[in-house]
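Only one protein chain is missing from this complex, and each of the others stays in its spot.
Here is chain A:
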Amino acid sequence: MAEKISHLSHTLEPKRDAYGFALRPQHLQRYREYANIYKEEEDERSEKWKNFLEQQADTAQNCWSQRLHKESLPSGVSEHRDGTVSDRPAEGDDPSDNKPSDSRIGSSPEREVHSTENLRSREHKDRTVSDRPAEGDDPSDNKPSDSPIGSSLEREVHSTENLRSSEHRDGTVSDRPAEGDDPSDNKPSDSSIGSSPEREVHSTENLRSSEHRDGTVSDRPAEGDDPSDNNKPSDSSIGSSPEREVHSTEKLKSDKVPRWANIRPVLGAIENMMSFRIEKAKNVEDDLKGVNGAHLPTVDEVSHLGQNSEDDSEGDVEIDEASNGSTHSCKGERAASEGTPLESSFPWREELECLVRGGVPKDLRGEVWQAFVGVRTRRIERYYQDLLAREASDDEGKALDNSCDVQQKLKKQIEKDIPRTFPGHPALDENGRNSLRRLLIAYARHNPSVGYCQAMNFFAGLLLLLMPEENAFWALVGIIDDYFGGYYTEEMIESQVDQLVFEELMRERFPKLVNHLDFLGVQVAWISGPWFLSIFVNMLPWESVLRIWDVLLFEGNRVMLFRTALALMELYGPAIVTTKDAGDAITLLQSLAGSTFDSSQLVLTACMGFLAITEARLHNLREKHRPSVLEVVEERSRKGRVWKDSKGLATKLYSFKHDTPSLVKETKSIERPEDVAADADASHLDNSSHLEDLLGGLAVDSEVDSLPDLQEQVVWLKVELCRLLEEKRSAILRAEELETALMEMVQQDNRLQLSARMEQLEQEVTELRQALADKKEQETAMLQVLMRVEQEQRVTEDARICAEQEVAAQKYAVHVLQEKYEIAMISLAQMEKRVVMAESMLEATLQYESGQNKAQQSPGSARSQSSAQETPARRIGLFGLGWRDRNKGKPSVEESCESPQKEITNRELEQQPK
């Protein structure tokens, strides 16, 4: 594996970055741009770390030398040691690998530094030697300085170590490359001891190592190669195993996956600080054992188990015990002599924090991480091997046990995921994958409540790239069990809780952005969920991921997750706000995050911009949100009923409002433990161990201090005051933020205006309605009028018709009358004719009478008679005649009389046709 890594620079396709991870094609350009920046940064931080570690080394020496001296006494050099030594380079996988690295060391400028510095460093040598065992409390850990990257990347340390190295070493460096390859090298142990800084370590260890130990050591790396080895007792002390010989012969030829390597001595101080934290946590957990019953008890159990199984290997046990004893005694010593708790014994913590935020040098990363996670403190001898050995019994023994079933399922899942973990990474070849498999299986057995969860494959893969297998296992244990406890379990409760917490923080920090996302229908957790679960692996460029991990592992909690996610939101929020639909917003955020090459900007924004996000704060928020998650989970598992919808706006607003007081409480709660500590300090000054317990029981975060020395106490209080002031400042800042947020909300809140407008509109509406009603009324009125008019019209029409009828009737009457008149006229004419006739008859008669009278006149009488008779006749005649005369006499009058009549008749006749 290491060979691959060391040759990476040659075999690297252009598509991979300096860590061998695939680069997205679209990021190639930007990566190239940043590659130079990375290099500069790397150089800078290498320098800083070097200085820091030198300083540490010096102080550490003073502190530890005495005790270590003692320890190194009961020692005997064994020839086999060399085998071990030669093995060590093999941790880089291939013994042949040593050469390039060594030669590089030789050619490096630091080399010269050594040679010059060696002159003065020689005198320190003694101290150095004694120094080393101290760092390895456990003598069985005797391969201190190795890490897989070690072979290529150790320059840094060498340089520091070289400061303390002796003159003749220079000369013997050339030996070293040979060692790896050539077993014949074993004999000249003395020269080889001097050959390299690492050597030196061995030499010290050799002093106290027993012969079979080195067998163990040589054994371990060999195991790594061959999965078939897993089941076999790996300890040479169980020497009965036939594998042993095979190993010893094979170990030099074959690729090796190193199982366990100790951390470089210079990092010991850091390691101690961190392990202090772990022990504290352990104490807390032990106290809470009944309540919590977490995984650590398991660890304890197994530690017994492990020790039992080691009974055969007496040497190991002895050494274990010895080392444990020494650790304890050391602790006791320190506690007693110094009587000072954690913080004061690590005055450089702040400096280190600064350095970590600036990034850990590539070369040191693997070991620094181990130190941060406290790999050595967590480690239980042979625990890992035993976990792996369980496989055999599992497979052979219990056939279809329930737990076995689960294990099978997990194994299947692991099998599925192994080729899908950093596919194509040069280091994850056959061997790398086997290591990965073993690691994940071992973890699944170690903590059945988690088993295996997708995402762990990436973590394990990453750790394997930086450290030997067993170290990676313990680092993984630290990360998953402690840092991410409850995250990857079956229900993933803590992960869900964190999402709610993060959403609340987002609402508080970026109300505008969240409003926009709400508007688009995007839930923050859609995006942040994968970020948190993967700890940004595959989500950000690798440089950024590693930088975040640096800080996260250093801090030992998930605060950095939140801070980074918030920093990303701060960096990219303005861009997100411009998007117009959910898809675009998510795509944009994903791709922007994926091209966050400026790792320094990201980490600094995260660390400096969000100081108010502290573990205590997160703890409170988690407590607040956990019940709702638990409720949902319970509901789901019980009934499988409807997934509870996200909380209503009202609840969110409520929580938003109630944040502020919680912050105040927080600051208070920070103060409290101090008092307790001070009291404890006063009463238990004499009993330091008790004090330590007590301190262990206190919250991890509040770095409690109790100093007998008033001055120190004052200093400490000042620091505390500063911190509180800072807290206060951030609280004030936050209050201001909230205020502005509120203002914004108020500004946005134009409800009043709206309601006024509404009223106005409503009024208008009513007015319009009124108008409408009026119009309608008018219309009806008009209609009525119209109707009336129509009626009238109808009446008049009727009247007209009547009149017409009347006219017709009258005409008819006229006609009838005319007819009558005509008839009358006719009859009149007839009557006239008759009158004429009668007149003529009368005349005739008269003439006849007169004729007769004449005849009779002769007779007188006749005459008288005739006269008598004549008179009437005359009268008649007179009358007749008169009338006739009148007629005759006035014929014009008669005619004129007659003519008008005729005219009338004519007129009437004429009229009639009309």
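Definition applied: a contact is a pair of C-beta atoms (placed from the backbone, for glycine too) under 8 Å apart; a residue touches a chain by one contact, two chains touch by 3 or more; residues count from 1.
Everything that follows uses one rule, which is that contacts and distances are computed from a predicted model.
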item: Hidden subunit of the complex - UniProt protein name among "tRNA-splicing endonuclease subunit Sen34", "Ras-related protein RABF1", "GPI-anchor transamidase" or "Mediator of RNA polymerase II transcription subunit 17"; value: "Ras-related protein RABF1"
item: Sole residue of A:39, A:416, A:769 or A:815 that reaches the chain not shown, by the stated touch rule; value: A:416
item: Contacting the left-out chain in the complete assembly, out of A:520, A:576 or A:846; value: A:520
item: Touching residue (missing chain; options A:57, A:356, A:436 or A:586); value: A:586
item: Touching residues on chain A - with respect to the absent chain; value: 13, 15, 22-26, 413, 416-417, 419-424, 453-455, 457-458, 488-492, 495-496, 520-521, 523, 525-527, 529-531, 533-534, 537-538, 579-584, 586-588, 590-591, 594, 633, 636, 640-643, 645
